[in-house]
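Encoded as structure tokens, the structure appears first; notes follow it.
As you look at this complex, bear in mind that one protein chain is not there, while each of the others sits in place.
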Amino acid sequence: MTDAELVARTCAGEVEAFGRLVDRYYDDCTRFARRMLGNRDDAEDALQEAFVHAYRGLPRYQERDAFRGWLYRIVVNECRRLAARRWRSERHMVRDQDVLERVASREENGRELHDELQSSLERLEPMLREAFLLKYGEELDYEEMARMTGASVSALKMRVKRARDRLRPMLEREGEADGAR
Amino acid sequence: MEHDDDRELSRRVADAYPRVGPADASAKLRLMERLRRESQPRAESPQPIPFLVWRPATAALATAASLLVGTVLGWYLHDRMGRQAPASELSPSIAEVPTTREVRLVQFVLSAPKASQVTVVGDFNQWDPAATPMVRREGGAWTAAIPVAPGRHVYAFIVDGDRWVADPAAPMAPEDGFGIRNSVIVVGGTEST
Partner (left out) sequence: MRRAIAFLLLAAALIRPSLARAQNADRHLLDRLDPATAEEVWKIAESARAQGVPYESLLLTAAEGASKHAPPERIIVAVRERYTALSVAKEALGAESTPGEISAGAGALMSGVSADTLARLRQMRPKGSLLVSLVVLADLVTRRVPVETASTALLRASRMGAKDEDLLRLRSRVESDIKKGVSPAAATISRLQGLGVNPPPTPPRSGPR
């Protein structure tokens, strides 16, 4: 059954048809959200919100758009929203000892992602990271990325290039450290 | 060359990217639960009333009425089904079904001379591997006779406890989603609606 057919059945009242779409896309979207936000809990929150919005917004989905692209746009936006909220609250958190400790313990219990790719990604600013993940992680083409992010193809190409130029030496260094083992 | 660097980078990222793992199964379950609540038209869904909550008088009346209906229906159904189906095999949902259910005795056969144990499992015995052990006959054929309601049924054989085998003589069912091929049997007669 195609995505468009499942959307139609969902709009006709079959919530389980949406369940099929969840089965198809939730894991892929989770990967993106985890890499984007660097944290499993945040990724889960973003995903839940994204899929609920997608469900509610289905009547507005038009069949000429690929469903996957439409869904990812919602996921990208939700990740941005959550990152912005987190950044805002973390700015205020500097003064609050309790909150600092909470943040520290969240990192300690392993919900943060720690591989070399992630530590390199963390050093990229969000716009660059997002573009890089969509291109190299999700392997989308620039037209799709433009639709998802609202940015122009040329702007995206620039961001991906800058991300790549910054990441390459970082990953090579980490790679060398690995190679020494 | 920038191209080679790019390919190398692509490869490394493609390699490392998925290692953050799939979503927790519970996350998807929670999502679906939330969406089901959203999709219900009423604020509260009606809760099923368990029998025991009914007041004793009403319960007694219901019991008496049901026993009467049950007895009458029981006679009728028993006649139609002969001796193959003990009461415990009746689906409780039969209370909703006004028409009777004819049942046919179906012989399942599998040639498996080297097997030490064969069972048949299908929707007619709830896929329970313990339900229908087959009997070995002369020449290595294994057989079992099962009462099956009219309509379409899917089934398979389990040889020696863990090897699933489709019926070589029967139509194939499409891929079941579990990686194991089922067979199809069509039993004649009038289906219950």
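General observations
By written order: A and B. Residues from 1 in each chain.
By definition in this document, a contact is a pair of C-beta atoms (placed from the backbone, for glycine too) under 8 Å apart; a residue touches a chain by one contact, two chains touch by 3 or more.
Since the model is a prediction, treat every value here as computed from it, not as a measurement.
Though it is not drawn, the left-out chain touches A, B in the full complex. Between the chain not shown and the residues B:11, B:104, B:137 or B:152, the one that touches is B:152. By the touch criterion stated above, the residues of chain B touching the omitted chain are 25-26, 29, 32-33, 36, 48-51, 54, 62-63, 66-67, 69-71, 73-75, 77-78, 86-88, 90-96, 121, 123, 126-129, 150-152, 154, 164, 171-180, 184, 186, 191-193.
By the touch definition given at the top, chain A reaches the unshown chain through residues 1, 6, 9, 13-17, 19-20, 23.
The working rule: only the chains that are shown with their structure count from here on.
With centres taken as mean Cα positions, chain B sits 39 Å from chain A. Listed in rising order, the residues of chain A touching chain B in the complex are 13, 15, 18-19, 22-23, 26-27, 30-31, 34-35, 40, 44, 47-48, 51-52, 55-56, 113, 115-118, 133, 136-137, 139, 164, 167-168, 171, 175.
Within the complex, the chain B residues that touch chain A are 5-6, 9-10, 12-14, 16-20, 22-24, 27-28, 30-32, 34-36, 38-39.
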